[in-house]
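Complex shown without one protein chain; remaining protein chains in place.
After this line comes chain A, so read on.
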């Protein structure tokens, strides 16, 4: 199915990036896609101040921020403390695509990951995914963020961290026992 064209002028985006030139790249692409309200922040502290003044519809943030790390900023947003919207979609942008880095961002509650160098097509695809495939949020003892399982898979082979998984396993065990 081909991608739709969305008019994005009514949404607001907060770009958090400590490198001035990289920030310009992101802002130019996002404005080029038709977003008129783009706010810039140079670090996590500035980002939190901006978010307390005006909520953003999407946050686009660098992961390797100087000062407050990207992980700390994302944790703070997801905490929902001091008036922050914990459900805000967050696109993490990073040139560091080593698996442990991407997994850390996922397990901190990112919505989408975008590898640098960025392109307009890649940023647009992430925005469309946020619009068309909003993921429910999950709260466990150790995680709050978008559901890391993007779709229901009966044969799911990933980590089984949920109580439901255990009962599914138990049910499977019972079925197997019954058949035996």
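Here is the rule we use: a contact is a pair of C-beta atoms (placed from the backbone, for glycine too) under 8 Å apart; a residue touches a chain by one contact, two chains touch by 3 or more; residues count from 1.
One rule holds in what follows: contacts and distances are computed from a predicted model.
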item: Per UniProt record, name of the chain withheld from view ["Cation/acetate symporter", "Hpt domain-containing protein", "ATP phosphoribosyltransferase" or "Cell division ATP-binding protein FtsE"]; value: "Hpt domain-containing protein"
item: Which of A:16, A:58, A:74 or A:90 contacts the chain that the document leaves out; value: A:58
item: Of A:22, A:69 or A:84, the one touching the omitted chain in the full complex; value: A:22
item: In chain A, positions touching the absent partner; value: 2-8, 10-11, 19, 21-22, 24-25, 28-34, 57-58, 64, 87, 89, 95-98, 116-121, 123-124, 130-131, 134-142, 146-147, 161-164, 166
